[in-house]
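Missing here: one protein chain of the complex. Every other protein chain is in place.
Per-chain residue numbering starts at 1, and chain names A, B and C are given in the order in which the chains are listed.
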Amino acid sequence: MEKAVEMIQIVKRFPQVVANDHVDLTVLKGEIHAIVGENGAGKTTLMNQLYGLLKPDSGEIRIFGKKVNFKGPRDAILMGIGMVHQHFMLVNNLTVAENVVLGSEAGIGPLFDLKSARKKVSELSKRYGLHVDVDAKIEDLPVGMQQRVEILKVLYRGAEILILDEPTAVLTPQETEELFETMFRLRENGKTIIFISHKLNEVMRVSDRITVMRQGKVTGVLNKSETDPRQIARLMVGRDVVFTVEKTPARPNGVVLKVENLHVKDYRNLEAVKGVSFEVRAGEIYAIAGVAGNGQTELVEALTGLRKPVSGRVYFLGKDITHATPRELREMGMGHIPEDRHKYGLILQFPAYYNVILGRHHRPPFANGEFLCHSKILSFAENLLSRFDVRPNNVRMLGANFSGGNQQKLVIAREIGLEPKLMVVSQPTRGLDVGATEFVHKTLIQLRDSGVAILLVSMELDEVLSLADRIAVMYNGQIMGEVEPNAVSIEEIGLMMAGHRLEEIRGRVA
Amino acid sequence: MNQRVWSFLVPLLSVIVALIIASFVILMIGKNPITAYAALVRGALGSKMAIASTIVKTTPLILTGLAVGFGFRAGLFNIGAEGQMIMGAMAATAFAINVGWMPAVLAIPLTMLVGMLAGAGYASIAGFLKAKTGAHEVVTTIMLNWIADYFSSYVVTVPMGVGFGTPKSPEIASSAKLPPLMVVQATELTSGIIVAVLAAVFIKILLDKTSKGYELKAAGFNPYAAEYGGIKLAENIVLAMAISGALAGLAGTLEVMGVHHRFLGTLSGGKGFDGISIALIGQNNPIGIIFAALLMGALRNGSNEMQFVGVPKHIIMIVQAIIIFLVAADRIVRTIFLRKKVAK
Amino acid sequence: MKRLLVLSLIVALSVFAMAFKVIMVTDVGGLGDKSFNDGTWEGIVRAAEEIGAEHKVIQSYEQADYIPNLTRAAQEADVVFAVGFMMTDALFKVAKQFPNVYFVGIDIVPPEGTSLPNVLCYIFKEEHAGFYAGYIAAAMTSTGKIGFVGGIPIPPVERFRYGYEAGAKIYSTLHKKKVDILRGYTNDFEDPKKGKDLTMAQYAQGADIVFLAAGACGNGGIEAAKEKMVALVGSDKLVDIIDYVVKNNKGFFAIGVDVDQDYMAPGVVLCSAMKGISMASYYGVKSAWDGTFEGGLKVLGVKEDGAGVSPMKYTKGMIPNRVIAELEYLTKLIKDGKLVIPDTEDALKAFQVPAISFPF
Partner (left out) sequence: MRLFLALIDIFTNPAFYKLTLTAATPLIFASLGGVFSEITGVVNIALEGIMLMGAFVSVVFTWLTGNAWIGVLFAILVGIGMAWLHAWASITWRGNQIVSGTALILLAQGVTGFLMEPIFGRPGQTDIVGKIPEVKIPLLMKNRFLAQSIGELSPMIYMAFASVFIAWFIIYKTKLGLRMRAVGENPEAADTLGVNVYAVRYFGVLMSGVMASLGGAFLSVGEVGNFRELMTGGRGFIALAAMILGNWNPVGAMWASLLFGFSEAFANQLQSSPLLRVASTTKPLFNMFPFIVTLIVIAGFIGKTRPPAADGVPYEK
């Protein structure tokens, strides 16, 4: 079979680290080739070289047998390579059509023909079943939609080789299934797909061959038909991984958080949460599942005092906290692990020891009157960092210099250090590798077992299913239904995530 | 080389590069650059008087540099130090004219307080508008600068104007004058420099040692995380602008109390604007700002002496421009000097 | 290095010590203002060239430079000029330290109770110069509206206006011609565009002659007049302008200030209200040279040749001879003290035109 991509003995060094250490990758034409590995294994670096964003220090890249030397993405695009990045590369204030055609716009001479751009994009979206409003601004679109735009961008450029970097993280099971269908359709049309993931079940579902990476090296190239998830995981992590989270049944106590008919508006002043009610009890994990952009963000912001609700009531340990400020909530014992740790969770320019006191910086023992007590802050921070195994164990290092997983550990350490009675947790494992995810999950279970009420908001269905004691599914600002994980099927949850009410689903079945 | 050393080296190396470039300009107009630079050094540091007037010039620059630098640390671009300085000086003068009956121990701190409050109040307008309506502080402070400028020229000509032929206020009461540290002929080395340095130390402590400083920095670096951490953003914006304005107001007040002893129309002379480059050369660090202000003050003062050997003062503006330019693009400097090192 | 420095210092000092030397210290404006600084400098140059003295000018950045610059100048020079009202305090502080150096202050009034034998101050009766401008403007206006554009309303600017208004009032009383005065201020001395805009605003409201007492803003005002005049006449040639004005008895004019600005737009600048700045600085240098220097304050008006009107080189042909003759006569009255031009706001309000009958 023809080789679409050959990367031979690729070496890429960064100041501190060798990101790719003599990596070989061969992708055959018309196959779906998965590249799996933990964060920091060098997958993205490798792909960035294939896409012309980075230049290899040494090694050779061949596309369809032809040796190439990309000066930039433009060269890669010309060779028929397209990439969908993990962090969306979209321009927020432009429309879908403008984003798709950016860089290879239609039009006569220097003029930009928006009309034909719109037409082409909507044709394209129809052909591949990726429905999206071509005139919507990106900033107004939910994350799932934004990803479609990313795929359209690649297809628009007539890519023969598609690189998809963790494409399913933000999709509902149904949407994921649709994406896979699209991928299969593309494969039938002779396109080559490189699929980067660490979700082993998805890799097993779609890929033909699998390249496993660890610490900048290739640790294995496998045919799907000849392997199993356990082998891949071993190659990825270098040890056996516990897949299921060990937990005992919850022993819930009294109600800690009570939400009554809450309505919240988003930053565009549109109603994002439309009358949500639920209760979280001490010692249980109450999860809110759903596709991103269905009001979860606004709900969490309203509960944690970052956004003023329009109407409804919130009670925390019986006290009305509907209009409480973040500081008051913190004083009362509400912890919050935010969805976006770069935006909310950390001050990247602050050292770790400053980050771990955020929210409690103004009161003893960290502040004595107006003055900060640096010695106490430092010893507290050192303690915390060792307890949560944050690496490197250096309290003076700036937040920005920690890896993603360790940044998340910093946030979790800080919030648990608060000894909260309620923990609001949002997307706690987004972008984390298997090892870090395992750590976070264990920590949350421990927290629950110590009697803390936990509200978990996650878009990862696996996570929700393995952690939660009760699950609510949110769609379009409302709760579609509340279920227990062992009394529900994935299909039912998927349908709720797509906007069907539980009664409706079960009524139909019955 | 490590960051700390570089942040100190870059301005120094920039000065050298700038002087080399400017020496060609001096040669072009037929003067000797060595004579010119000798005059520059002599004028800045060559005598007791030279040192005294360098320090006199440095004093307000430290404070405007602090004003702008503090703003930057809290995430605000206070381009309005100019107007705050004027308002501070004007209010302080209005107060200090009438305190003849007060002993100096009372009159001096109270006058400073009045000047700082006026600067703070004036800057708070911009802070308040930003917190309340989101109005960009660059726009509002630019507008406030002009308003202060026109208002002050009205004040010195009408309500506070005295004398024949001169737009100036009456002299302030002698109890409100700062005692000079040293008098060399007519040059008085104002004790304002002590106040300015203390202000820098105060700001340093505020930023690094207090929980308020923690909040201001947090809000400056990442307003979202700050809000998440229970910090009230609106309150912080107003407070940061007020402190920044108080520093600028103090700059104007010290000029009145220590140098001119009265309010003169165009008092600021662009010092508020100089504060921007000083803050950035000093890396927004209060101690760095003291040195950056000293550098500017020395260059400015030395350039007067250059005029006596026939080199126009504009040369020194060009030198300053090149220094600031190179500090902005500090990688240029690093490249120039690192390459040299590698070559050796 | 240090030795080199000392050496150059000695060489420099020994060179300086030989010749008679004049140094002029300006405020932030510096040379090129076509006003005080240029005027003072012109007189210094004239005197210095006559007596063979060295002369140079030092410009200040800001107010904190006055004392250091004056001190440095006094260390080197025999005569030091301080130009501009802002330098008052600095001048007297420094002069006290150098009793053997002569100081001349231009536009400076000694602070109350201060008098130093080595400091000579000159100020000018701007109201006298303004009077000419007002009288000529009132005589020449065809719309009955004349304008005044001031810079910052500091006392010298205001004195120009008092004289201007008084001059217009005298003309309108004597000739029973109704004349309105439009007044505005740019609040700036540097920005020519502001001067132009304000002048244009006054033309737009019907004024046809504008007196520009606004420093460099005035250049813009002159350009405004030129623009209006050229649009009216259809040419910027002097002959065409004179022709048109004489024939149609109308036009757009500016009146210059401080020095003779008539040349800046021939035929368009009707006249300039002049101060005798260069004369003052000339005598300042000369008196120091020949030992007749006397400290104190000198107020120069028409009588002392310290204020007057430009020769109107280009516009004389447009101005009726009768007006010129009347001005000659009134000048004599001012010199004799029979006509007192107001120099304060109150005096202006109280100003009554005395009964004047021309002997012709």
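In this section, contacts are C-beta pairs under 8 Å (C-beta built on N, C-alpha and C of every residue); 3 or more make two chains touch, one makes a residue touch a chain.
Bear in mind that the values here come from a model prediction, so they are computed numbers and not experimental data.
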Visible contact partners (per top-of-document touch definition) of the missing chain: A, B, C
From C:203, C:244 or C:314, residue that would touch the chain that is not displayed: C:203
Identified contact with the non-displayed chain, of B:170, B:223 or B:312: B:312
Touching residues (missing chain, whole complex) on chain A: 51, 53, 72-74, 77, 83, 85, 88-94, 98-99, 101-105, 107, 110-112, 153
Chain B residues touching the omitted chain (full complex): 25, 29, 77, 79, 129, 132-136, 138-140, 142-144, 146-147, 150-151, 153-154, 157-158, 273, 276-277, 280-281, 312-318, 320-325, 327-332
Residues of chain C in contact with the chain not shown: 29-34, 37-38, 145, 147, 150, 152-153, 158, 161, 180-188, 190-198, 200-205, 216, 219-220, 222-223, 226-227, 231, 264-265, 345
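Just so we're on the same page, only the chains that are shown with their structure count from here on.
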Arrangement of touching chains [line / ring / star / complete / other]: line
Most central chain, judged by mean C-alpha position against the global CA mean: B
By number of C-beta contact pairs, the top two chains: B-C
For chain A paired with chain C, centre-to-centre distance based on mean C-alpha positions, whole Å: 75
Separation of mean Cα positions, chain B and chain A [Å, integer]: 47
Whole-Å separation of chain centres (CA-atom averages), chain B against chain C: 35
Shared interface positions of chain C, touching two or more other chains: none
Junction residues of chain A - those touching two or more other chains: none
For the chain A and chain B complex, residues of the former touching the latter: 304, 306, 325-328, 330, 336, 338, 343-350, 354, 358-359, 361-362, 366-367, 370-372, 374
List of chain B residues in touch with chain C within their complex: 35, 38, 41-42, 46, 49-50, 53, 56-57, 150, 153, 157, 163-168, 185-187, 255, 259-262, 264-267, 269-271, 300-301, 303-305, 307-310, 312-313
Residues of chain B that touch chain A when the two form their complex: 209-215, 217-218, 221-222, 224-232
